[in-house]
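Removed from the display is one protein chain of the complex; every other protein chain stays in position.
== chain A ==
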Amino acid sequence: MQISGAQMVIEALIAEGVDTVFGYPGGAIMNVYDEIYKQDNFQHILTRHEQAAVHAAEGYSKVSGKVGVALITSGPGFTNAVTGLADAYMDSIPLVVISGQVPMSLIGTDAFQEIDAVGISRSCTKHNYLVTQASDLPRILKEAFYIAASGRPGPVHVDIPKDVTAEIAEFDYSAEIDLETYKPHTKGNPRQIKKAMEAIAKAKRPVFYLGGGIINANAADEVRELVHKTGIPAVETFMARGVLSHDDDLLIGMLGMHGSYASNMAMSETDLVIGLGARFDDRVTGKLSEFAKNAGVIHVDIDPASISKLVNADYPIVGDVKNVAKEMLELSSQINSAKYKSWRETVANFAELHPLTYHEDTDRIKPQWVVERVGQLLGAGANISTDVGQHQMWTAQFYPFSRPRQFISSGGLGTMGFGFPAAMGVKAAAPDKVSINFTGDGSILMNCQELMTAVEKKLPVINIILNNNYLGMVRQWQTLFYDKRHSETDLSVQPDFVKLAEAFGGIGYRVTTKEEFDAALKDAVEKNIVAFIDVVVERLENVMPMVPAGGSLFNMMLLEKKETK
């Protein structure tokens, strides 16, 4: 059929099964918005900032496992969206972000709202396109969805000049994708897998090192089975929270900079690291030369470039972790789980020696308590997003995650302002679950305009502000490494968060006691509208334990023992 470029965008989205698009209109994308007005196949959620549109699409994608879609205009619309693209790129989140561009005839003339969008997005997308004629659109859009979701997932950006959205051409979406230069390798090499299993069978103190790639690959079931069959204890990265349930006996905990003592010690003492969908991030490994120093390394990853990038892999396996885990399961009978009994005990001893905990020694509420409390009250019934800072780490440490895709956070880029819009996307994808965003008094101001979106579109996100009157995480580093020179991190001057929420038509609570917190959370869940729960917490609390940047995992700063009288 002969239709306009703008209509093609709509038709492609429908063909891809998209049910929700996040976006913000403007001159260059107006033809597409005109077609959005005319259709009712999918909903459009108007955020109040383009960055938020992309973060919302990320949250949507992370919870649903589908490709998230955002629609934005040229120039400032696009530059606002760049942070979202970069965030999705770092965390391998499949997105298709479509932007308007000035007409072809004006490209290169410094036209009104012109920016070299594909030039800018090149370094923070998996791939991008500038569409120069409408007849290319069906192929490009189809490729964009395919590339975003396949292999190591990531954001794909499609920039469409305004005249291309007006141009009429043939639309046929049925052609098969045939990209001779892009063929992700999804099946692991059987010989390598066999060798890896033999290495596991020989190892005395192996550890599973589970990464976010497991969640991307929907491989949590297979991995869980593999862990249980082999009886080998496992650590999770920040991005892998929820692969194993918090109460799983074989879960040692999170590793890395703010990981548990037991996890980091297990990694230091192990003789075989079994890395699945994890990329040996510097926040995980600490000092590289000391990381798992005496261990062999099995590394399963869909991205060949991730393997041996930082830590040399003795058993590199390129493939989809779901496929590889299945094959490993088939060979798992050669592994005798009883063999690792004493190793499991050693690990348990580490945990007993320095459990993940905090002291309740002040009048003010401890932030960790808030996280734990929400866990007790809502548990698996909530999806949990966060912003970036101490609250983010406490959430990763203390929330009882019980399933993959329950925890949504900006890992690779560490983007303040991510949490609230992402939580809206989460709510749009999973309306039956409570959508909580743990945030800080600093982070929440970076996208608080989204109160308006949440009110209008009835996306009742509950934002729990762990309010310490500080840019807490930076303050913590200043305390520990800059001799307490708290340069520009004091946030004593604050808005009235209750009134702020109310001004947009949401609901606000100011909480200073535990009883008030319980009541506020209960009320917010019942009222089911967007809420700010502003919790006054202990100001000077630090996230502990901690591996100082560049330090060795086995050299953690630990929570000081509570003085006993």
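A few notes on this one:
One rule holds in what follows: contacts are C-beta pairs under 8 Å (C-beta built on N, C-alpha and C of every residue); 3 or more make two chains touch, one makes a residue touch a chain; residues count from 1.
In this section, contacts and distances are computed from a predicted model.
Not shown: a single chain whose UniProt protein name, out of "NADH dehydrogenase subunit E", "Acetolactate synthase small subunit", "Sugar ABC transporter permease" or "Putative monovalent cation/H+ antiporter subunit A", is "Acetolactate synthase small subunit". The missing chain, though absent from the display, is touched by one residue of A:Ala6, A:Val118 or A:Met265; that residue is A:Val118. Only one of A:Asp110, A:Glu180 or A:Glu526 touches the chain withheld from this view, namely A:Glu180. Across A:Ile168, A:Ala305, A:Leu353 or A:Met557, the residue that sits in touch with the chain not pictured is A:Ala305. Of the candidate positions A:Ile147, A:Val347, A:Met393 or A:Leu459, contact with the hidden chain is made by A:Ile147.
If you put the missing chain back, the residues of chain A touching it would be 118-119, 122-123, 126-127, 130, 147, 179-182, 289, 303-305, 308-309.
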